[in-house]
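Here the complex is missing one protein chain, while the rest keep their positions.
Letters A, B and C name the chains as they come in the text, with residue numbers starting at 1 for each one.
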């Protein structure tokens, strides 16, 4: 079956006569800095409150105001929360992009637009709903200065009516969004109402899209991955945070600051059980984290690719001097400054081998907001257990988009501070050497300044197992071999993969991070539309454990799904797999800066499986052409 | 045949009765900062002047004065210039290490030592020559302040007599070494003479080691790789140099400065045709190189691992904005500060993938001083042809040790400045886009400021083929795919490997950089001592070209010889080879900070070939135990 | 100031000096500075093909795309523009370099390169578009934020600000000024004078961020800047190609002759001020900031110290385009070197 057939099929499946319920995507095209963000969040949450699984993706430019932004809201009764490539319902508010936005729509889609744009003249295979926003906003918002912002709260009202979203729930969503700002609530509620009533009075429903109440979202939360990770850091007992602002990681530290101020101030003294420093740059950030960890604090920083590239020297010091450090890399599109507001998984190799000499690092790779929360906690434990930097590899899609999730559960275990020397242990050991491997796992015992236990001299230069300066070849080799041993030990301690073995499957998919949700959806497409059965192996950390080899052995062909150009994870695998295993590896690569979607994976896999579908590149470029996609 | 047998055999091969001519190594153990460097150079050059192939290796500490240093001089009628592990003739001047130095000698070795050290009591299977240096130096050097230095010029005199080096040639070597410093020449000549005469009067030759005249070094030069590279840079027409001092790369820029001041000052004006800046750090160094290259200069920097780790962000900018840059990485032992005065090949992976995002770099890997010279020139051409950074991967052994070599030949070709747009070309193209691939090789045309041709805006952020800012997915993907194409083009333009296919060989050795000379010697050992035939593939650049696969296919087992822990080059190969090819790969790793030697390779290969020899680790640690080795 | 004529002294129209459409916020101080730069280069008749525009990363650093569209530009990485600019000038000493940075780009990650740029007296016009915050990353405090300045979020800055002018003077910059994006006349005079100076020009221009730092309580807002601007003198710049003679009552003003023969006429205001006196320049800066004000105008000038390229004694032609005949020594040179190694 070819994708053209497929396209046709889809279309027939949704002729304007037949209702499409809780399974479509809405795209709102606006200008950034126009306050549309609030309107979009209200729309998003109102769908959630309707009990319908929902997700939102923000495609915004790398400037502060005045450039095109697209926000996509996807309602999915089947709980698909990955990006959906096709837009079913467009809200066109931005004159600059309106034309291209409309022209790239699938036939049968619906368009709410700002009347003066006259978009209805562009095509006749779409449903158009023109709205005179400027006229509507005047009575609602007497204060002309505020209109620009309030204006955008009209379209949620319009959509509430057209899609059948309960206006009461939408007002509830609005209240939630604006919190205490009473005046703002009144103003915007007015705008919602105006929109709703205008639609009621003016439009006859012609499109097939409906939101109908479900009971699928009880207790669910909406949260960005960065905020989720921040909560994890706080629960891990982080005490020292050093950071330097950079998109898309800034909001991780900024939300952390918010939580810490709220929950980590000593009642009695009013003093902080944490220290957060906005450092002068990323080099200083990591330096502070290393100094703090060395002195016994649980310490972290968060950055993006450019920051990682600056941290090379310090990362090598932490590896070799064996100080803990937690580093969040919220990945964006590189190389260099690249596309700062687009998503990618392109820093894997750089992080894994960050710094010169024989340096290697541990990476954790959360796929969801929930894992952002749990892995943040694990990262601090692992950093202290292994006395080495832990890189938590998130990405912009995960970190800055709003994800629906179950509420997070409170940690049931205490934290693990690793091998801290104690007076008892010292007595038991008799003598202590900072870099001595007494347990055979490559992990030595450490002391911290002020603990009254034996002090040692920490250095990035050659040292023996007592931490003394040494240029002796034997000391160097023994220490390096121990470090390699320590890295081996890590394999079985990092988060294990999540494996879904499908006995009927010849094909195995390997995904990680935010590719997860698109992958799950793609698996459904593959089996439902093409009877292609797949197993699924979700990687959660580097170095890999032995389950990877087992999974590959159990399948004929393996597709490694990544959001980068160079198949970086597959390359890391090649370094460890047997040749037989490697022959099975194929790549599904998506790297245009937009979150990966199920259809792109499906098409790519099908093409490589020999199904008659358009070339991969074609697919990629098509994913490309609409800047507004 | 086991290495123990072997050891025995060697010993028998050299019983005290039988002369060992022009095939042994001398180790001089002194304290750094004691002027022994001059004495060692005089000894080294005098052997060269005897017509005997020779090489010298300096094992020095990472401080300025007062710590143990070992200098090894190897005479080899068979032109072996790699390090020889075993010491045949020891000159023990350093009380601190004398004992261990003597205890680690093979039976039958000879020892010249400072009488007060009474080393002769330590063993009875060595030949001892005690020398009262302090008594000898007094008459020679009335000025007490100078004695500490002059004292060391006595041992070359002693050795001249004991080994049969023509004292006249040694004086010639001295003159060469001290150049115009007449007073110093007289003083030191006196010391040489005193040593020679003392030995003549005192010692009866008991050891088997002799230097006899040969005619193997006519026209040969002695030079450090850093100086050789510097000459290459000057001949390449380098115009802007920005650097920051770091061992072992400093002497590259420092000798370059010397050459430029001598040969690149305009006769008429007395002004410089170059600019050299000692920058504030490595980040600034590369920034200046990028700015200069962007503006059309041939620009370079030189550094070591820690500097490379700091250059990550700028390296990514140069890759993505496509500015030329030549970066010499004179590798030392990492991670972190590591062993700054020891050698390694440990920065390969870091350099190949330096920076976040999908960044890749070209590496050139010279094995000799001659290639340091030629590849320096190639680096500038390639940097401009491919408009990308070129990393020249040298190491401390190559850069800072003195190597015997044929004289360098003058470049026969003009320089290649790559695709610089010209008025004609512009007319021919009609329109020009800075990042447009008009030739299908992924390489665009560039203009430079001030050339009067169309200007463009250079940026590390997303851009289309005209260099305009773009966040469009399609622009991004097209540009990234072109960059990948450009990298593919590079494969056939970087220096090709040097291959010695041996039809009788089932085994292939792959070596690169300074492992070359030890590898060649090991091949002789393998065939002569064990009848093990080998072919040899010497890598000279990354990315690899198709000859690599061909070589591997032609052999049953491949040994990749590297001076790092993690088999970094083998890992880079794995990324490109077919699984079948990979199954053939094995590693020979040497990473104790000392230059790799033939015997270590031979033993390691034999062990893996199933010969009955000591375990690899054992071998490694043995290479390790003698700090003085 | 003479309002732009149809064409300038080298026969180019104003249009040529314009750049791409700005993507900065409406009302951003940075846009006003871009306009002044366009005016200055037009009025001074600078050949755009010989200009290089450099910047780091930030809203401010985006602005070189919005002026002098026919000149080469390099939007480098965050805080590292000084090194890239240095390289460019080493490659081609004939170029006229203008670098645009922000207070974060310069004061935070870039302070190291800034320090060393100032020391070298490289011929470059270095402009800090100073809004006391990180605009592009949504308004966090930068190191030039004043003690006690307040963010919209209520957070108060409790670290002392870096006074980039005092720093530049301390480190050896030879032309140091401060201005305000809203002061057209003063800023334009300083910019035109900059084009006549041979050496490092450092201009700190208060340039309010209307989106994140223009509120009550900010000390980098338009309102605050207007009220606390304390000019050290009244500047009139007379380019070498115009012979207007301005005369003041004797003693009431000071005349400084620039590298290219242009003149700066500095009319004294209430307090006497001599911008060639380094120590007092620092003193004035400190005293003014103590009062919570900021001194503007030409703070310090040393018209004739050798610039970096003169110190390096490089040939007069651009190194970038020297023929091989001048950059590759002959065979005899190589032979001489080889002989020395035998």
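We take it that a residue touches a chain if its C-beta (ideal position, glycine included) is under 8 Å from a C-beta of that chain, and two chains touch if they have at least 3 such contacts.
Values in this document were obtained by computation on a predicted structure and should not be read as measured data.
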| item | value |
| --- | --- |
| Contact set of the excluded chain (shown chains only) | A, B, C |
| Per the touch definition above, residue among B:69, B:250 or B:405 touching the missing chain | B:250 |
| Among C:19, C:48, C:112 or C:239, residue touching the chain not depicted | C:112 |
| Selected residue (touches chain absent from view) among A:56, A:305, A:338 or A:460 | A:460 |
| Sites on chain B contacted by the missing partner chain, in the whole complex | 33, 61-67, 244-247, 250, 278, 280-282, 306, 336-337 |
| Residue numbers in chain C that touch the chain omitted from display | 108-112, 115-116, 119-120, 143, 158-160, 162-163, 166-167, 170-172, 278-279, 282-283, 286-287, 311 |
| Residue ranges of chain A at the interface with the undisplayed chain | 219-223, 231, 234-240, 242, 259, 263-264, 266, 269-277, 279-281, 283-299, 313-314, 317, 321, 407-408, 410-411, 414-415, 447-452, 455-461, 469 |
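As a convention for this text, only the chains that are shown with their structure count from here on.
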| item | value |
| --- | --- |
| Pair with more cross-chain C-beta pairs in contact, given A-C and B-C | B-C |
| Cα-centroid distance, chain B relative to chain C, in whole angstrom | 45 |
| Separation of chain A from chain C, taking each centre as the mean of its C-alpha atoms, in whole Å | 40 |
| Overlap residues in chain B, where contacts from two or more other chains coincide | 313, 317, 321, 459-461 |
| Where chain C touches two or more other chains at once, by residue number | 77 |
